[in-house]
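The other protein chains are all here in position, but one chain of the complex has been omitted.
Up next, chain A:
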Amino acid sequence: MSLQAENTKGAAAGRPEGGGFADRFSMHTKRLVWVWTFLALPVLFYSVIRFYPTLDAFRLSLTDWNLMRPPKFIGFENYAKLFTDPDFWQVFKNTFAYLIFGTPISLVLSFTIAFFLDRVRFGHGLIRALYFMPFLTTAAAMAWVWRWFYQPAPIGVINDVLAALGLPQQPFLRSTTQALPSIMVTAIWAGLGFQIIIFMAGLRAIPTTFYEAARIDGLGEWAILRKITLPLLKPTTVFLVVLSSIGFLRIFDQVYNMTTNDPGGPLGTTKPLVLMIYQSAFSSYQMGYAAAQTVVLFLILLVISLLQLWILRDKS
């Protein structure tokens, strides 16, 4: 590149006066002009739409603000209030319930399906499509389909099936203990197809020679799975663990739509952090308090991302 830059410079120098405006610059300068032409709008975008709002969220979290009066600086009072708020601890517990049960269940399910689906060739595309289709649906729409499934007997499909089998009726979304798992099933169902596809991509990236060598060494299927497949699949698994954890920590669409008559109910037993943020900010207009909650969410997600980096570094 430098050689070319000099060539151009030489050519420009030998040219008589009155060459075009652009010709007065070296190739290098011209390229710099292009670079910053390309980057000008994006740099502005990221500054105004991403970085400034991030700082603003931290600032707002230190204020008392209901949109009516100007924001008042109150230090860490919002955080103090948050940590003594029993509602917050309920929400915290719910959010981690989605995470702690949702992530492992969805990963084990999707890995098992991907592992066997990878070996199927007859009708492979069809079966894969069946599993993948729910991923392409709208969470808000599917929440309503599942909500209908969970209705009591004459309406709800699941209770109808239970009745046909002579089993007792279940309250599902109306029960303080069953509502959260019911919503979680919907969320797992919606994300399963994506995880299966990613696991299959990971499985296919493992070179055949590893398996051949293992078979020559006389390893059984189970040993191959434990000693070759799972270790080589670690980056894929870590990627999915993080993605899935973030998904469950940010769950909102399903909960909001499956409990619209009493968002996060019954008795707040399904309410996740993002729904609490939404209600604090846009139902009760406690902007500062809501901002403090978003900062807590950010910190939790940050810890998870750092854990991912740490685990991947550990490998090499």
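In the analysis below, contacts are C-beta pairs under 8 Å (C-beta built on N, C-alpha and C of every residue); 3 or more make two chains touch, one makes a residue touch a chain; residues count from 1.
Keep in mind that, in the parts below, contacts and distances are computed from a predicted model.
Of the names listed as "Carbohydrate ABC transporter permease", "Transketolase central region", "Membrane protein" or "NADH-ubiquinone oxidoreductase", the one that matches the UniProt record for the absent chain is "Carbohydrate ABC transporter permease". Residue-wise, the contact with the chain that is not shown comes from A:208, picked out of A:84, A:177 or A:208. Of the candidate positions A:139, A:162, A:238 or A:311, contact with the unshown chain belongs to A:139.
Across the interface with the omitted chain, chain A contributes residues 1, 4, 31-32, 34-35, 38-39, 41-43, 45-46, 49-54, 56-57, 60, 113, 116-123, 125-134, 136-142, 144-146, 148-149, 154-155, 157, 160, 189, 192-194, 197-198, 200-202, 204-208, 211, 236, 239, 246, 250, 252-253, 256-257, 260-261, 274, 277-278, 281-282, 287, 290-291, 294-295, 297-298, 301-302, 305.
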